[in-house]
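Taking it in order: structure first as C-alpha cells, then the write-up.
Excerpt of the complex: some chains, original placement.
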Amino acid sequence: MTDKIAQKIESLGLTLPDAPAPVGSYLNCVRTGNQLHISGGLPFTAEEKIQGVVPTETSVEDAQRGARHVVLNRLAVAKGELGSLDKITRVVSISGFVSSKPDFYDHPVVINAASDLLVEIFGDAGKHSRVAMGVAALPMNASVEISMILEVA
Amino acid sequence: MTDKIAQKIESLGLTLPDAPAPVGSYLNCVRTGNQLHISGGLPFTAEEKIQGVVPTETSVEDAQRGARHVVLNRLAVAKGELGSLDKITRVVSISGFVSSKPDFYDHPVVINAASDLLVEIFGDAGKHSRVAMGVAALPMNASVEISMILEVA
C-alpha cells in the first residue's frame, strides 16, 4: 500500500514513532462512518517527556516541541488503524489542552506548533478547526494533550 | 422491545436511574445521523453527590464511584432517547473531566472506572477513544463530568 504522507513525514526529517499504549482502559482510536476519533495523546517520546505547567515549569518552546511529538504519535495511531495515512482525507478538528498557569494566555502559540505541522504534512487537507485552552493539570503531568477527529476514505 | 444491555446492567447488580434533568437550558442528548451526542453528566444520584476537588476534598476512590454514576445516568439518557440500549452499536468516545488540584495527575485512574464499566456492559462495542484531564472547577462543584458520543443503529 502506498503511503505518500508517511514519505512526506520522512522528507521533513521526522520519524513516526510506534503508537504509544493508551494510559488507561481505552483505545487509541475508534472509527465511526468516515470519522476516526483519536484519543488524547501526550508529549512523550522514547527520548523525552514534556511535563509540567506552562510557562513556569516548561517553556513555551518546549511545550511546542511537545505538541509536535503528539501530532506524530497521533498519526502513528492513525497509520496503525488505517494501514496508510493516504486514507486521511481531512483533519476535521483538533482539541489542544495545555497545562497552564492561571495567568498564561498563549495556548494558541503552543498549539500552533501542532497545527502548523499538520499543514506541513497534509497541505490543505491538514487545515482544521480547533479549540485550545489552559487546564488545571493533565495526565502524568503532561504539558500538552491533543485529541483529533480525522475524516477518512 | 428487547433490551439485552439493560438486562446486562441488572445482572451486574446495577440499576439505571431516571435520566436526570439537564442543569441548564440544553438537552441531555442530540442525535445526528448515526451519532448520539450525550451532554456532560454529573456524578449525582438520589443517594449521594460526589463533589469537590480530587484528591484533597474527594478521594480517587470516591471520584471513581462518581464516574460510574455518570456512566449509568448517561446510559439512562440514551435509553430514554433510543427506547433500547441494544440500538447502541459502539461507544465512539468519552471525554472525562476531573475537578483537579494542579498537582494531581491520575485523571486516567478516575476515568478508567467509567471506561471499565462501559466495557463490562457492552463488551467490545464499549471500547472507546477518550480524553481525560483535570479542570479548574465543574458545575455544581461536581468531582467528575463525562460526555459521550455513541454510534447508534
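Read from first to last, the chains carry the letters A and B; within each, the first residue is number 1.
The rule is short, and it goes like this: contacts are C-beta pairs under 8 Å (C-beta built on N, C-alpha and C of every residue); 3 or more make two chains touch, one makes a residue touch a chain.
Since we're looking at a predicted model, the values are computed, not measured.
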Total copies in the complex, given 2 are shown here: how many? 3
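One rule holds in what follows: only the chains that are shown with their structure count from here on.
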Between chain A and chain B, what is the gap in Å from one C-alpha centre to the other? 25
Contacting residues of chain B [partner chain A, same complex]: 33-35, 90-94, 100-109, 111-112, 115-116, 119, 127-136, 149, 151
The answer for chain A against chain B in the complex is residues 22-30, 32-33, 37-40, 53, 95, 97, 102, 135-141, 145, 147
